[in-house]
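Of the protein chains in this complex, all but one are displayed in their positions.
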Amino acid sequence: MDTLLQQLINGLTLGAVYALVALGYTMVYGIIGLINFAHGEVVMIGTMVAFTVIVSLASSGMSPLLILGVGLLVSVVVCMVLGWALERVAYRPLRHAPRLTPLITAIGMSIVLQNVAMIIWGRNYITFPPMINKQIYEIGGASFTNVQVAIVSLAALVMLGLIYLVHRTRIGMAMRATAQNPHVASLMGVDINRVIAMAFIIGSALGAVAGCMVGSYYEIAHYQMGFMLGLKAFTAAVLGGIGNLAGAMAGGLLLGLIEALGAGYIGDLTGDFLGSHYQDIFAFIVLIIVLMFRPSGLFGERTGDRA
Amino acid sequence: MNGRIRSSVSVSWQRHWLGLLLLAVVLLAVPFVAALGGQAWVRIANFAILYMFLALGLNIVVGYAGLLDLGYVAFYAVGAYTYALLASPHFGIHLPFWVILPLGAGLACVFGVLLGAPTLKLRGDYLAIVTLGFGEIVRIFMNNLNAPINVTNGAQGITLIDPIRIGDFSFAQTSTFLGVTLSGPQKYYFLLVALALLVIVVNIRLQDSRIGRAWQAIREDEVAAKACGINTRNIKLLAFAMGASFGGIAGGIFSAMQGFVSPESFSLMESITILAMVVLGGMGHIPGVILGAVLLTGLPEALRYGIEPLQRALFGRMIIDPESLRMLVFGLALVLVMRFRPAGLWPSSQRRRELAESAD
Amino acid sequence: MNQVPLLLEAHEVAKHFGGVKALHDVSLTIRRGEIYGLIGPNGAGKTTFFNCLTGLYKNESGHFIFDGVKLEADAPHKAAAVGIARTFQNIRLFGNMTAIENVMVGRHLRTHAGVFGAITRNPTTRAEEAAIARRAEELLHYVGIHERAHDYAKHLSYGDQRRLEIARALATEPKLLALDEPAAGMNGTETEALRVLVEGICRDGVTVLLIEHDVKLVMGLCGRVAVLDYGEKICEDVPVVVQKDPRVIEAYLGGSVA
Amino acid sequence: MLEVNGLRVSYGGIQAVRGITFHVNEGEMVALIGANGAGKSSTLRALSRLLDPAGGSVRYRGKELLALPPHRLVGEGIALVPEGRGVFPRMSSLENLRMGAYARNNKTEIEGDLEQVLGHFPRLKERAQQLAGTLSGGEQQMLAIGRALMSKPRLLLLDEPSMGLAPIMVQKIFEVIRAVASAGMTILLVEQNAKLALEVSQRGYVMESGEITLTDESKKLLTDPKVRACYLGE
Partner (left out) sequence: MNHVRIPGVLVVLAASMAIIGCGKKEEPKAAAPAPAPAAAAPAPAPKPEMVVKIGHVAPLTGPIAHLGKDNENGARMAVDDANAKKVEIDGKVIKFELLGEDDQADPKTGAVVAQKLVDAKVAGVVGHLNSGTTIPASAIYNQAGLPQISPSATNPKYTQQGFNTAFRVMANDIQQGSVVGTYAVKDMGAKKVAIIDDRTAYGQGLADEVEKAAKAAGATIVAREFTNDKATDFKAILTKIKAKNPDVVFLGGMDAVGGPMLKQMKELGIKAKFTTGDGGCSPELIKLAGPASEGVICSQAGLPPEKLPNGQKFLEDFTKKYGQIQIYSPYSYDAVMVLIDAMKRANSADPVKYLPEVGKTSYDGVTGKIEFDEKGDIKNGAITVFEIKDGKLVTLKSEGGSAPAK
């Protein structure tokens, strides 16, 4: 039983990270129906920037929490600028282009960002300096650390903040309106371009937060880390119903749990035929099954307004 | 009038014999001209044709039928492994290529239908992620099917795969006949060109056929296509199956050419690259797709040769190491091409017009 | 009149959207060889009826009998296969295909060439392709737009697009041609030409079901007319009678409502 | 107040509006009627900048509207109730109404207007928290009108408010329109239901095949045999 509890904790932490990254995909997709494939790279840049700031401040004598805070802040700002630039330079000119064109642009941008990161931060794995003294707690035979607690609570906080932003603020209302009917929204006085740029900026800020979390949780960073993370998070977003905030969160958590429980139990259930070597496909199999019965994901609109 | 509709190949043969003759000369000359710069260029040309194969296959699915497939590499893998398993010491089976290639194509077809059947009702982006997942599933199975029964030899891959051989004439060795010395890659070049011409003809004929019209109709307006009596599900599955079979053949040739396969050749990035060739070149337009395949295979290689001298010429020294810059330039090229030619480098005339109209 | 065989019988067909009843137990019969009009104000359920008939929607209750056989059309291509062809209210052509290609797509149902034939271009396939092209040209002639055969469908004028849609529908060799507001957006001359065309189609043996807003056209063209209002059939008779029916006048001009 | 001159709209190769000219004076309600596909909605879409006209000019209070991006119109005092309502389906009724006031800043004023609009439409008050997508057609129409009013417009453009509604609902909607008009609002009403439209408006234009074929005072049009012919084929 303690194993199950432990796996649930593992899955929850992983899922929280996935959910945050997935929100970045969903923010953008929800509004303009674009899969921003470069989002994983934005997360990577977020991690890298935070790393640089933290390392350069590490000897300044500031308190570790403050350093971490500054690192997070700087990385959020950098990613917001990056998100804005991506939209402005790469995607906006293609708003009326055939559907696959921005997809290829996104892939191109992701190659560019990876290689820029490689030039700046080098090819080697980078050790993310542990700023928080890791405490290990135990409950019922399962253990977790204060970093995990911080990650899950920060993720929850950010998600609550996002829900507040989208449902309670003026810009959030404009975003939802644009997502549902851009033409009418513009008639209400909403500047569509600004709203779309905002979606990119907010999504990238979330990516930066996720990047800092990944960095401080695994304490390792590499210029290629964004690809897999982005892919998983994208899967999570689709699982939940891409374009839907609650869906992205649920999809992320679910994916984290599927991976943990899948790796933990499927092997025993199938006589080790499907062991943890198939860990990476459990998510896809669940995704395919879900989509067969709910073609728009768990929380997606049944009749999508975008074909 | 009828002639225009039928657009028959025979008409064009007659009208353009001079151009075709020129073309034949060029195609014949390529491996020898390329070899002047090194056999590596012949190999690059070979991979360019191989990718052209794959891109034309994917073009049927994405370009003709309008279905976004991000897992195309799965069919390539199926073809490659079919060849590898049936012509290597792994199982001790050594079938000739003319048995295995069609078999690989057929098997890839089956996989195409298997993938298509449950997913066809999904909308574009959902279909994309499911096909992506399918590609990963196939790759991961290839990577792990070494236990409990060793089928694929897992990540270690399969070695000593037989080259393509016709009688005693092996494509792997250098040999001389009629006074001309041909290296292995050069021989494969001619084989590939022959197959490529075949594939192009098949592509054109499919496009100009009842089936091709049905694909285009589905892409234009699925509801109207149904109302015209087209069984859209079957026709879409047919697109998947046809596209997959091209992938299967390409996989088989890849296996034979390399003599070694392992799952790392069939990563998601491969699918994305093939899709990029289709889109960058000009979706649905055969010359465009060919151009896309050749450019995206050739560009990184040309940059490999060119970026170092270029940097030296510009700055007098190496500022950034060439490998980082090479991929950076490649990525930028993708972005810039899409920015300034959103319908691709060489779109069909109708695509170009479509875009022009939707833009204003 | 009583011995004319029936082509289509609709029996208490009903369809709901959410809580809204779009069709409420509509029954009607269409005889072989007639032009049957279906009219009613916007949102009365005409197009919904059409969509149920052609398999685009699934009706919740009721059924159709077509040509003596119960229609099991749960998919549009099956409806087309048994001989029901249709056009769309908001014109659904394959815009980036030429006019003649549009009509050739319509021949899909009645031709057979598969992948093998397409690739080998064997004599059978070539003959079939030629036949398809010939028939498509004939049909373009028939609807009167053969001069624009090689223009993209989306570049045709409104009226020509309507005609092309009809030609494409006819290419499927239907027994029943269902036209959804073919005159919408046409001016007087175009409408008149359409009237002549539809009459011709009927004369050539195809039964026509016509949804139309242009009451003048319906009255001039149709043998019998049914009027739908709020998903219910309020009247079915010859035009002169329908025209005088107070319920119809009320439905159209929005008379006093209790 | 609004002068439209030689407005042309085309989709691809099709001319939907073929150079029409009309005007709306301050404080009056003008009806634009015509059959399906006559070009009425295209005209309105061009006015509200949802599509780019092929030619012509639209002057509003002396200013050229065609030079403005759509989101600036509301600031000029123009509100559109689009065809098919165009409510935001996954937002509550209340949020839809607030969206109407998006371009305004004065919070207390907005709250006051919200009360007023909800007073106009007691039905909406009941459904304030319900998602707009789950409302009935009539309720959605009320919501769309209410939302337009929330922007405090000087000119209200109504596109087919009766479309697809039950008669009793149509009646209610038109009562509201009448009430809004009598409060001094300038209204351009595009409507297929000629009788209703002509009954509430002062002047009318009849559109056919992208052209304006008739114009007169509404009362006269109502009895004009040509209008009857157009609709009933008499």
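Letters A, B, C and D name the chains as they come in the text, with residue numbers starting at 1 for each one.
Throughout what follows, a residue touches a chain if its C-beta (ideal position, glycine included) is under 8 Å from a C-beta of that chain, and two chains touch if they have at least 3 such contacts.
Quantities reported herein were computed from a predicted structural model and do not represent experimental measurements.
Enquirer: Please identify which of the visible chains the hidden chain touches across the whole complex.
Expert: Looking at the complete complex, the unshown chain comes into contact with A, B.
Enquirer: Please pick, from A:Ile220, A:Leu269 or A:Ile289, the residue that touches the omitted chain in the full complex.
Expert: Only one of A:Ile220, A:Leu269 or A:Ile289 touches the chain omitted from view, namely A:Ile220.
Enquirer: Out of B:Leu127, B:Ile235 or B:Ile290, which touches the unshown chain?
Expert: B:Ile290
Enquirer: Taking the full complex into account, what residues of chain B touch the chain not shown?
Expert: For chain B, the residues touching the absent chain are 4, 7, 9, 11-13, 15-16, 19-20, 22-23, 26-27, 29-30, 33-34, 36-45, 47-48, 52, 143-144, 146, 154-157, 159-160, 172-174, 184-185, 196-197, 200-201, 204, 208, 254, 257-262, 264-265, 286-287, 290-291, 294-295, 298, 301-302, 304-306, 309, 321, 323-324, 326-327, 346, 349.
Enquirer: Given the full complex, what residues of chain A touch the hidden partner chain?
Expert: 3, 6-7, 10-11, 13-14, 115, 118, 122-125, 127, 130, 134, 136, 138, 143-145, 214, 218-220, 222, 224-225, 227-228, 259-264, 267, 272, 275-277, 279-280
The definition used in the following text is that only the chains that are shown with their structure count from here on.
Enquirer: Where are there more C-beta contacts: A-D or A-B?
Expert: A-B
Enquirer: As a quick test, compute the distance in whole Å between the mean CA positions of chain A and chain D.
Expert: Averaging C-alpha atoms per chain gives centres 43 Å apart.
Enquirer: Please compute the C-alpha centroid of chain A, do the same for chain B, then give the distance between them in whole Å.
Expert: 33
Enquirer: Any chance you could list the residues of chain D touching two or more other chains?
Expert: Within chain D, the residues that touch at least two other chains are 12.
Enquirer: Show me the residue ranges of chain B that touch chain A in the complex, using the header's touch definition.
Expert: It is residues 62, 68, 118-119, 121-126, 128-130, 132-134, 136-137, 140-141, 143-144, 148, 268, 272, 275-276, 279-280, 283, 320, 324-325, 327-328, 330-335, 338-339, 342-343, 351, 354-355, 358-359 of chain B that touch chain A.
Enquirer: Help me check something: in the complex, which residues belonging to chain C touch chain B?
Expert: 54-56, 75-77, 79-81, 85-86, 88, 92-97, 100-101, 104-109, 111, 113-115, 117-119, 121, 125-126, 128-130, 132-134, 137, 149-150, 152, 168-169, 171-172
Enquirer: Okay, in this complex, where on chain C does chain D touch?
Expert: Those residues of chain C that touch chain D are 19-20, 41-43, 95, 154-158, 161, 181, 184-188, 213-220, 230, 243, 249, 252-255, 257.
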